[in-house]
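Okay, structure first, notes after.
Of the protein chains in this complex, one is absent; all others appear in place.
Presenting subunit A:
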């Protein structure tokens, strides 16, 4: 956001876009927070916007005809709220904070929010929370180098798994479209892929009781030269995009010969015993420029650097003029 407000900002334009084209700023929500707004999230139904702030509160904004109204402020965290996420069902919301806790909130039909759990499993600042695409399973990433998973068991939320392996702060996590895999990115410059193994799985991975086990099946290292701050898993194409402190965006794809059980990374196309597939870097974007000429023609001319167009083709199902 701009300053302390939550705003829908337009890209830089020298003149206003004609109606129906381009982006326009519809609202600036400047009165809700007293400090940095760290994250915003739309509810699955699209009518609500949640904003997480360093002022230790999370505001819920409801879309009105003429803008947005703050319908409630969720308080309770002791300090900076780092992330907020809506569960796909739309009934649950999760927040996390530098106070090391993850809070789960429930909203009812009357738009009343209630805290259903305060989870103190992490031992350090929690950077990000994200929900499973289909189940009520929550994942969190922390400065304590771990990813934790939570679910509701017997009327209370508990930490049901801890994913250890990263050697430094985990900044973000992302589930794939099925929710069977999780990608985590870290200050240790690696992206790790974790897979869910259920009890009775054919690979012989041991599970305790009825709980699934999450195992790291792939470690993408050597690509990033700085901290990786964010990872995003495309639910349409399966491509993984990363945001890195070395000024580059990278896109990873699973190679055609990759087997579901053990995707792995290798620079060349050779198979090592036990590893059947490879995840390789299909494009990287470095210091890209994008130029667009405002145009009255139906298909305005846009030019990208070569790398950007490769990435665009890999991830976006649209065509670009070169």
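In this section, a residue touches a chain if its C-beta (ideal position, glycine included) is under 8 Å from a C-beta of that chain, and two chains touch if they have at least 3 such contacts; residues count from 1.
Going forward, contacts and distances are computed from a predicted model.
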Undisplayed chain, where the name is taken from the UniProt record, one of "ORAV1 protein", "Histidine-containing phosphotransfer protein", "Septin" or "Zinc finger protein 207": "ORAV1 protein"
Chain not shown: contacting residue from A:120, A:134, A:178 or A:225: A:120
Per the touch definition above, residue among A:64, A:79 or A:168 touching the missing chain: A:79
Interface with the unshown chain - residue positions in subunit A: 54, 75-76, 78-80, 98, 101, 103, 114-121, 125, 155-156
